[in-house]
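Note sheet for the following structure.
What you see is the complex with one protein chain gone and the rest in place.
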């Protein structure tokens, strides 16, 4: 496999495709705001009723202080009836809607830019490519509603491998162009399928529609910054070519293109949004492999 | 104390001043982008070296899986050398840079809009006014660098009560206007003082410069959506009028105006930024009293 | 309902039936050791494959440091090849095998000895009756194998309400006497049923055999210190008299008698153990409502 963007922004680069977001590109992205409508793309973080994976444990909001602690601020002269509530959060960095750091996946024991896979330390965290290198960013977003494009009812058939031609077709049909520096949001309807199955008490499908290697390469050729989707892994499952995490290898590892998973794109798609300004604000956790996110799309 | 905005957006409203962010206001806010430069305002989340409060516990990034787990994906047909790193995060919802939900503080046993303080349940979380009601938002931001305005060296004198006149003066001097729907970012330099003391191994000051009741009322009168600062509580400590959380009561409780704490405003201030588009993306944790944030300012 | 042991050991007592464990009683208990065989009664604490309750979250052992951190002790002069592994544990205090503190359950808004139910604070923890008041203890244990006594195959019929006469009969059949200061271990086989269902991928039964109010009173009349069982709540479910936590009210609330849940009694029962010395060592977590335990039975 070609090494895509390795070395393109320097041998020590840790930000990958985010380098494409020059001030000019960001300024132009702000021009994608047309109506001022806002969409919060995060799936709720809660113990149940949202897609979770067992090995990541139960996300927990635990109360740190509540009204039972009334009086603890007396020592600071607090007036009677004054108080505060707080929580502690316990959750995987890859809980529901999240962003993968470049240190998340490795292929042939290497991450983006040839960083060795053992750069991740248990106590020390990621020595390179951690989520804190991202900062927070804003970019033009293009929303491709594949459910609509394929003429499916509520979601794209589970397991379907979405191709570059499919993305090109959907963009063309929507009258929107994918440009360098964009975030491409690919809606498959998987999330709606998940909620539907959950409501019916049915088994959740592990198989999911998503982009395959061809589409990943198509996106990389267009110099996108990130790819987001409303499914678990952006890519189709079963994996393209039966290669576990095949699309992560093309995007994250070879090109330094970020991946945003389990975004809720339904409301924006229902409103016919095709482009906008997207702000993505991962928590700046030093050494982390990703972060839960709740991006805002300004259409 | 007057009840400010209680009832203004309906007896059942749970979003407070976010109601001011109509599409037209957001669209206009996008016009505040001039250069396209981006600032990530989050302070890192890590075990030490950043301002933390003991009772909130140590924020921890704990490795969920790393290279020592090599081979666990064999069952999925992963090729040799393919793997993934993940973490679990344990942190207070009010860790380093964070946003207060309207359920955070109560006064006279009531939150914004008259919601009773026992709406916060230990297991159930906030029954009303939780952070998930915020979604994510974008607004015009005005940055008032009080260090520069007061002519201080690196930080405003600890404990100084910043007034409405001070804010008006700083805005005027910077040639920027505070409008309805804005987020006002008040830089005090406290964070730089903290880092300075930390580096020297000195005691951290609990006293901090911040806005007082007068400035809070001034901001509420201008219908701002949120107030952010680079200190622990937005407000000055010792508290104005020796009333514990006095400014929280004016802003959060009486007016439903959000508070963003421990934002790192130094880089933007150093570049002379005075306005921009700010995106704030709190984690959508159901029932939480706040969220760590890493807002992006697009200047 | 009578208030049982309230006031018996003083109006301020926080240890309940543990007061029965005078040195003489403990010394006599040591005489119950006959063979020197040891049984560890704790069910493993792990993410799956053991009985867990969803609302308590996934118990997690998270690696704090492992071999990927090699070299972090260089600063202390560690020789090459020297290192340490550590973990962080996240688990409910009532995970798998656990002991209830007297502050765990309340009835009529009161705990043992009339302590008000709001003695439990979110931040501050239990102001009274917390698990740290227990310390650690050792007592004579009597093991009543109800599966054997009832002539059941592997477990007592789900939902069966075990009575005082049943316990008396089982003790008599086993040739063992229940004395003041004892811990009575009641084996129902529920745990084996759980493992059996788990292995088969079958639904777990919520209904469970356990003691009812009559047996609880029988035990209280004999001044036992604690009652342990191999099910989720010691008591039968559906609850006796359809009164939620009916047996907890008799034992824990009215008599200050401790409850030990989800103990693995199978190995000791298989060996025909009927008495021994039992040591119970709950973690001394200040203000906690209980603790995971792994008691040792010395037969």
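The first chain written gets the first letter, and so on, giving A, B and C; residue counts start at 1 in each chain.
The criterion applied here is as follows: a contact is a pair of C-beta atoms (placed from the backbone, for glycine too) under 8 Å apart; a residue touches a chain by one contact, two chains touch by 3 or more.
All of these numbers come straight from a predicted model, not from anything done at the bench.
Asks: Hey, which of C:106, C:194 or C:258 is the one touching the hidden chain?
Replies: C:106
Asks: Looking beyond the chains shown, say which of B:44, B:57 or B:159 touches the absent one.
Replies: Result: among the candidates, B:57 touches the missing chain.
Asks: Using the touch definition from the top, which of C:90, C:184 or C:211 touches the missing chain?
Replies: C:90
Asks: If I consider the whole complex, including the chain that's not displayed, which of C:17, C:185 or C:288 touches that chain?
Replies: Of all options in C:17, C:185 or C:288, contact with the hidden chain holds for C:288.
Asks: Mind pulling the chain A residues that touch the left-out chain?
Replies: The missing chain touches chain A at positions 55, 60, 62-64, 66-68, 88, 90, 122-123.
Asks: Which residue numbers on chain B touch the omitted chain?
Replies: Within chain B, the residues that touch the unshown chain are 47-48, 54-55, 57-58, 60, 63-66, 68-69, 72, 90, 118, 120-124.
Asks: If you put the missing chain back, which residues of chain C would it touch?
Replies: Chain C touches the chain not shown through residues 21-30, 33-38, 40-46, 55-57, 59, 61, 63-64, 66-68, 73, 76-79, 81-94, 97, 103-110, 117-118, 120-123, 125-126, 132, 135-138, 239, 242-245, 249, 277, 279-290, 292-296, 298.
Note that in this section only the chains that are shown with their structure count from here on.
Asks: Nearest 5 degrees is plenty: how much rotation brings the CA atoms of chain B onto those of chain C?
Replies: 180
Asks: Quick check: how many Å separate the C-alpha centres of chain A and chain B?
Replies: Taking the average C-alpha coordinate of chain A and of chain B, the gap between them is 23 Å.
Asks: Express in whole angstrom the distance between the two chain centres, defined as the mean CA positions of chain A and chain C.
Replies: 44
Asks: I need the residues of chain A touching at least two other chains; which ones are they?
Replies: Correct list: 55, 57, 63-64, 66, 68, 90, 118, 120-123.
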